[in-house]
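The structure's right below; bear with me while I get my questions together.
For this depiction, one protein chain was excluded, whereas all remaining protein chains were kept in their positions.
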Amino acid sequence: MSGPAQTRGPLVTNEVVGAYHRLTIAAPGVADAAAPGQFVAVAVGGPTSAQLLRRCFSLHAVSAEDGGRLAVVVAAKGAGTQWLTALRPGDLVDVVAPLGRPFPLPDEPCACVLVGGGYGSAPLFWLAEVLRARGCRVEMILGAGSADRLYGVEEAGRVADAVHVTTDDGSLGRRGWVSEVLPEVIERTGARYAYACGPMGMLAAVTEVATAHEATAYVAVEESMACGIGVCMTCVLPVRRDDGVTAMVRSCVDGPVFRGDQVRWDAYADGVCRVPADALGAPRPGGH
Amino acid sequence: MSGPAQTRGPLVTNEVVGAYHRLTIAAPGVADAAAPGQFVAVAVGGPTSAQLLRRCFSLHAVSAEDGGRLAVVVAAKGAGTQWLTALRPGDLVDVVAPLGRPFPLPDEPCACVLVGGGYGSAPLFWLAEVLRARGCRVEMILGAGSADRLYGVEEAGRVADAVHVTTDDGSLGRRGWVSEVLPEVIERTGARYAYACGPMGMLAAVTEVATAHEATAYVAVEESMACGIGVCMTCVLPVRRDDGVTAMVRSCVDGPVFRGDQVRWDAYADGVCRVPADALGAPRPGGH
Amino acid sequence: MADLTTRLGSVTLPNPILTASGCAANGRELHHFVDLTGLGAFVTKTVMADPRAGRPTPRMAETPSGMLNSIGLQGPGIAAFLDHDLTWLASVGARVIVSIAGNTAAEFATVARALAAHPAFGCVVGVEINISCPNVANRGLVFACDAVSSREVITLVTAELPPQTPTFAKLTPDVTDIVAIADAALDAGARGLTLINTLLGIVIDTDRMRPQLAGVTGGLSGPAIRPVAVRAIWQVYAAMLEDRLPTVPILGVGGVRTGRDALELLAAGAAAVQVGTATFNDPSAPGRVRDELDAALDERGFTSVGEVVGLAHERKVRL
Partner (left out) sequence: MADLTTRLGSVTLPNPILTASGCAANGRELHHFVDLTGLGAFVTKTVMADPRAGRPTPRMAETPSGMLNSIGLQGPGIAAFLDHDLTWLASVGARVIVSIAGNTAAEFATVARALAAHPAFGCVVGVEINISCPNVANRGLVFACDAVSSREVITLVTAELPPQTPTFAKLTPDVTDIVAIADAALDAGARGLTLINTLLGIVIDTDRMRPQLAGVTGGLSGPAIRPVAVRAIWQVYAAMLEDRLPTVPILGVGGVRTGRDALELLAAGAAAVQVGTATFNDPSAPGRVRDELDAALDERGFTSVGEVVGLAHERKVRL
């Protein structure tokens, strides 16, 4: 696996899928280097843009086709994603990829459960394929607020051994949260690993359930990132290192995938992540 | 003539003409309100643009076709005009038009000479048609650095009674400046009015020649404009009013067309326009 | 439809969206694009005692998400302003905040006196005292950079105006401690503050390799400076909440382009918001911002402007 590279290639396709856009972008070299769980940072707004910061998206798929392509699943949220999802095939897209650390894979075949919230499912289909290629049994749990905000239920059927769907409003699958389905799946399959991507609350819940069932959770977090390449320190979160010390680590280069039981979920509340008082270098009275 | 209006319409055509782009933009209502010499202010860069200020262009032509269109001739210079000239038909363009005061027309049929430097010829073809419709004889002098920077030599042949071309490098027409041809044309045709649009130096020279030949020069100036609608005071130049007092007047609403002999050309030097010491409200020692 | 009215001391405006001084001239031109009577108030271009030709050109440079200007307070002088401009504004029924300045503190007072004595004064709902301009008596140092000069101007001006007139001292952000300058202005009798004027900037023309503005320096405005405006409003409003300053209305200004932006300045503590440079991009901006603000309040379930003024201080996360 070589390092990340910056490329500028044409948008190949732009498809609407439920509440999302699935974009395919020509990006030579990325396919060889990338693994599921990594992400891509895309410049937005074109040459006269007032928006300096790249937008990050999980790699949904990569292929070596036509010199190399990557796919992302994008929710049009603010100005940057609106610009991106309005692009037409042929428009040039400037990407830096692959970034971050991928999901760690089991050494031996075993059962795994993959949990995705909303567009958080985007990296999981590729992960499922990789796991199944290694002989793992894969079940997927996809959840969202409503049916249109689920991504890839059909695709899940193709790549997973079983698929479970939940929606908050019951518009598809079981009414409720993914974490309500998870215990049954882990128990029944004897899953050793739970892989999750989605909102922070969901990741905390998946970690809790997995840990209670003696499975290891690997979660892909989504922190605001200014650079995506490890140079700005905006994207940190408190993670307990193997030596037991909690440090504020960068989710872009040390993550976005972390072992769920090492993330200090207790630091999160009300949309803010505080620095735990026991963290390395935590502010003392008078500190900056 | 009603006031200016803001509209957002699709680009209809984008043609390369020599060193320029001729753009046609759907703009309902402008055709009825506009007259030659007026201009249009175009927003650039799209919704995420870091460029706040509109770019101004002379109205090259207007038509009532398809609900109303206007045409401009644009030199791709900096980021704003590069964005604009890269637009494709169908892309939306936000324009405010018509702005400024048009060329005053003679009360009676007479000979007129129209002088254009580079893209400065853009408004003159329409003006020529209007003048000829009023029974005026119209000769045009088009000048530029080189042949590719001349605009509309052919079109001039269709709308004027005679066309004279100069280029600095002699690549088309006579080698030299428009102001070297102008005396002969005024003398021969007995022109009472010289209408000019182009760089400041050319406008000053046209004014000088015209005045020396007892013709009136009307010149369309090009000052940097932040608003184009008369509210910011960035676009001023010193003009001698009818009462003899020099005032710093706004070229966007009091111009862009001025009587050449009223412009204080003496205030211009080295790319700067100073406030003449005798101007109304000129700074006194200690003034801001 | 939220209740958009806002209180500025003794005056209540129908909505909190105003023009910004120098970005709307004296009304006639903008009236083609925005009905001035539909704005909270119209803020006039700063006027001084005598006619002023302003600075040489170029007077502007575009910058990323902003611009520099160096107009040099070009204007007709107070007499022509009153007879020509204020009278017209009164005739169309606009509520007007008149922005005044002087080269000296005494000139400020002269201008205020002439204003208060004029028949059109009836349309005036406030006076903005633009102390972000150079003080001839103090080596050209901007009045608002110095607490002593600020105090002197405000004291003289308020003495010339009827007692209840809302007065707003307009401050520059180019100071080490804006709360200290606000304090001096309020202590001298200002009944409100306008925050902020432009930031001092320079652009070099890299073709000519010299400053792009003939006057070298200019004022930086536009969305680029919005975070600085929000910070200034926040700091001053916080000082009011902590009783370090008397509580007075703040007119927020700096980089407002949309209703969302206006909401940002209100949440930081502004009682009303001025739209400046955005008008150059979109001549109907002040009216549009008002309508977008109305919609933004509705979307968020607020029923009045009053609820959101300074709200971000209450909602600030305690760490």
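When the chains are written out, they are named A, B and C in that same order, and each has its own residue count from 1.
Quick note on the criterion: a residue touches a chain if its C-beta (ideal position, glycine included) is under 8 Å from a C-beta of that chain, and two chains touch if they have at least 3 such contacts.
Keep in mind that this is a model prediction, so the values were computed, not measured.
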Chains in view that touch the one left out, judged over the entire complex: A, B, C
Contacting the left-out chain in the complete assembly, out of C:85, C:183, C:264 or C:282: C:264
Selected residue (touches chain absent from view) among A:27, A:96 or A:122: A:96
Touch with the omitted chain, as defined above, among A:43, A:59 or A:205: A:43
Interface with the undisplayed chain - residues on chain B: 50, 270-272, 274
Touch residues of chain C, complete complex, unshown partner: 56, 61, 63-66, 68, 145, 174-176, 199-204, 206-211, 214-218, 220, 222-228, 230-231, 234, 255, 260, 263-264, 267-268, 296, 300, 308, 311-312, 315-317, 319
Touching residues (missing chain, whole complex) on chain A: 3-4, 6, 43, 50-54, 96, 223-224, 226-237, 247-248, 253, 271-275, 279-283, 286-288
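In this text, only the chains that are shown with their structure count from here on.
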Shared chain contacts [chain A and chain C, defined touch]: B
Per Cα centroids, the chain farthest from chain A: B
Centre-most chain [mean C-alpha coordinates]: C
Centre-of-Cα separation between chain C and chain A, whole angstrom: 46
Cα-centroid distance, chain B relative to chain C, in whole angstrom: 35
Shared interface positions of chain B, touching two or more other chains: 50-51
Residues of chain C touching at least two other chains: 64-65, 223
